[in-house]
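One structure is given below, encoded as structure tokens.
Moving on, here comes subunit A:
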Amino acid sequence: MLTSRTFLKRTRAGSVMKVVREHYLREDIACGAAACERCGEGEQPCEPRLEAQPSGAASSLCPAPHYLLPDTNVLLHQIDILEDPVITNVIVLQTVLQEVRKRSAPVYKRIRDVIAKPEKHFYSFTNEHHRQTYIEQEQGETSNDRNDRAIRMAVKWYDEHLKKLNNEETIQVILLTNDRSNKEKAVEEGLTAYTCEEYIKSLIANPDLVDRLASVSDEGKDIESGRIIFSEHLPLSKLQQGIKSGVYLQGTFRANRENYLEATVWVHGDAEENKEIIIQGLKNLNRAVHEDIVAVELLAKDEWVAPSSVVLQDEGQNEDDDENEEEKENILKSSINKNMLRPSGRVVGIIKRNWRPFCGMLSKSHIKEARRHLFTPADRRIPRIRIETRQASTLEGQRIIVAIDGWPRNSRYPNGHFVKNLGTAGDKETETEVLLLEHDVPHQPFSQAVLNFLPKMPWSITEEDMKVREDLRYLCVCSVDPPGCTDIDDALHCRELENGNLEAGVHIADVSHFIRPGNALDQESAKRGTTVYLCEKRIDMVPELLSSNLCSLRSNVDRLAFSCIWEMNHNAEILKTRFTKSVINSKASLTYAEAQMRIDSASMKDNITTSLRGLNKLAKLLKKRRIDNGALTLSSPEVRFHIDSETHDPIDLQTKELKETNSMVEEFMLLANISVAKKIHEEFSEHALLRKHPAPPPSNYDILVKAARSKNLEIKTDSAKALADTLDKAESPDFPYLNTLLRILATRCMMQAVYFCSGMDNDFHHYGLASPIYTHFTSPIRRYADIIVHRLLAVAIGADGTYPELTDKHKLADLCKNLNYRHKMAQYAQRASVAFHTQLFFKNKGVVNEEAYILFVRKNAIVVLIPKYGLEGTVFFEEKDKPKPKLSYNDEVPSLTVEKTTFYVFDKVKVNIVLDASNIQHQKIRMGLLEPKILESGVPNQTTELSTNNEPAKKKTKK
Partner candidate 1 sequence: MAAMELRLPVPRKVVSQGLARGSDKHLVAPGDTITTDTGYMRGHGTYMGDEKLVASVAGAVERVNKLICVKALKTRYNGEVGDIVVGRITEVQQKRWKVETNARLDSVLLLSSMNLPGGELRRRSAEDELAMRDYLQEGDLISAEVQAVFSDGAVSLHTRSLKYGKLGQGVLVQVSPSLVKRQKTHFHDLPCGASVILGNNGFIWIYPTPEQKDEEAGGFVTNLEPVPLHDREVISRLRNCILALVAQKLMLYDTSILYCYEASLPHQIKDILKPEVMQEIVLETRHRLLELEG
Partner candidate 2 sequence: MAGLELLSDEGYRVDGRRAGELRKVRARMGVFAQADGSAYIEQGNTKVLAVVYGPHEMRGSRSKALHDRALVNCQYSMATFSTGERKRRPHGDRKSSEMTLHLKQTFEAAILTQLYPRSQIDIYVQVLQADGGNYCASVNAATLATIDAGIPMRDYVCASSAGFIEDTPLADLNYVEEAAGGPQVALALLPKSDQIALLEMNSRLHEDHLDQVIEAAIKACKDIYTVLDQVVREHVHEVTTLLGE
């Protein structure tokens, strides 16, 4: 049976085109019910997914056995409920699926996952291709109406179809729809239809589900009741028109972390000007949420604003504090420097929402028995969300997950619903869970399917392995790592050759030997992308058996390795490079300190020590050459906790110390990475996975240059070399820490280094390392990129075969995208973890007074760095209930004058640190200024915080 769909389409050129597509209708599509004998006898029998005796939750509305059939909107908005194990035996129509796919990719993925779970008994019915359920769009019927009718048609068909079964009890099909007219029509046609709410409320045994109902109300309903705060969003068609004609600009909405009334929109496309548009004020933000794709309209030039340096938190509880908002908005506008004006705009419409479930806490309403409460997300870029729940008292003090359902025009906050309870706030487990969730780090235990691909224990190197590998067990290989490291992925050796040259080798764990392309283990690792190191926990990318045992190059055991061996002369010039799969036997696993000790010790003359000394000598030469080429040495304060072995609470905190041996290992890793990058790019010019570090735009350095100038130092930023040289020279005899501070600032000016596929880009340069080409090869245990590079290299040297995805540059580019994302998120998660532990640390410590340096000056605050803890925090000069001190901000220098004290960047101050647990969601480390004292304002009233959800510090440097 064949029918054709004809429709008109507008082409890119703007002309109207008639499109005719075939649409086959079939007779062989099964209904999916287990009790049905007639269906599923076709050529490709599909196993029936719906239970013969549906055992869903008991419903008072419909006690008989039944299948559910949700319509598009129910699926879109109530996916949280449908995911609940209680809801089973659901028929998902193709019409619905397609619509969902068009409207929301994340929900589509979730429903697909649900359908894939056999225990959920979800069945997706291809009704659009079923002969009896397909319907044509009628004249004058909108496509939405047609889809509704198609859904009713399918329900009707199921009804009739199931009646023919030889069951004692006919199974009913219940249409779930929130659309009033659709429901009425369905009832008219004799179908059983309920709204989602009705049905869920009727589930006697599961009252808690009600909370998870998304609160979708018809927007029109309450519009009269409330004051309209926001202007209407324009429909998509108008937006597209506007974007085409240039009236509107399309971009990604990024809320400001520090100021809830400000956001920037990153305009898509290559246009030079108006790349970044500032949106200020609640009305202009117009209900856009972080990460949404929005359309903005530029404001007239005289309405342009400057990015504010004010830090503002949304503290309001009631909805009636609009006056407050205006007041706050006025703050933004005050003291504007003409030069700082940036293109500004307002959001006119949302092109695509990017809502996800958010972690956070409930701010319980002050009114007793209230069911509406505000939820404060942990991510400060996300507005607070109003939810309806009856378990507010139980949820209080708990970390919960909430999803946004909508944001009506008359509401100050978006509406949402409760999804999941994570646990008590402040609890270490819960907080870790929160920060993993917030940073989208996959952290579930490895599934059985993944574990099945692990090698069987006991494992040993086989004859076949030996045949294809070089036996390098005779070499005096050793590994140097931080103490306590169990996933050792690199080992080194160095020896003198007969011809007087030196042979240096880097041996990397051969992870790609164990993780074969395409299997579940590989897919899972690719998804995780990287191992995430939190302060007290490691989220492995590969299962522990591999990461800490089979792949880990531990001492005195035979291990498979991928070796990169150079022949060098004594000037560390490479004469020959060679790659091979090998078998090694590490002679020692050393820590940096141990290695350093061996090198320094005059008495030790053994093989390992000689080897280390050789390596160290070469590394120094290599490093010098690299620095001469313009490689940057940057600095960022890194902290290490000493963790109590029993309570797992941090007992001490210290910044990391760098030894010569650190740099030795690093030097060889860099060399190996560069050598491998060259090799794979030579072999696969189109699909080598490389890493690049773009040069930052000159404007990024503004802050650094200005700060240096205030100390009478000049920083040149026209090239990496100039930057490196001037940074080296920037010393001040009476201020030894200045250089480090400058380097910290310089780090903040940098761009993010990213993975990319060589066929998709032509700029390969690595700015920071001053290398024309670079990749990651040396840590396959903890980075997936390295596994891919291993595979590429293995193919290049003929040690392994290739596979389709490896040579598909688009797949590779997608992979890079995921890896970049995961790396970024892992970094953020790491920082967040450090921040959390810092808080725990100070919680135990009480009040601490420390020396600090000013890193940035803001309009109403200063950001300080405490070198001792590598801790960064903001000191505010305003407080709610206190009289405001007189502040004057100078953007040129930059400096901030509070009353009579002026603060410059890099000024040394003294602060006290105390943990403020008054808001359990955002436990804060408050910093108060001790020195210099500000007149007329006592200590410690200038306070604020470093909150649990740490932020990428880089963001702060933007403008």
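Everything that follows uses one rule, which is that contacts are C-beta pairs under 8 Å (C-beta built on N, C-alpha and C of every residue); 3 or more make two chains touch, one makes a residue touch a chain; residues count from 1.
As a selection rule, all candidates are chains of the complex that A comes from, given by their letters.
Here the structure is a predicted model, which means the values were calculated and not measured.
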Candidate from this complex that touches subunit A, chosen among 1 or 2: 2
In the complex with candidate 2, residue positions of subunit A that touch it: 2, 4, 11, 15, 17-26, 44, 46, 94, 97-98, 101-102, 105, 108, 112, 115, 124, 126, 128-129, 802-805, 807-808
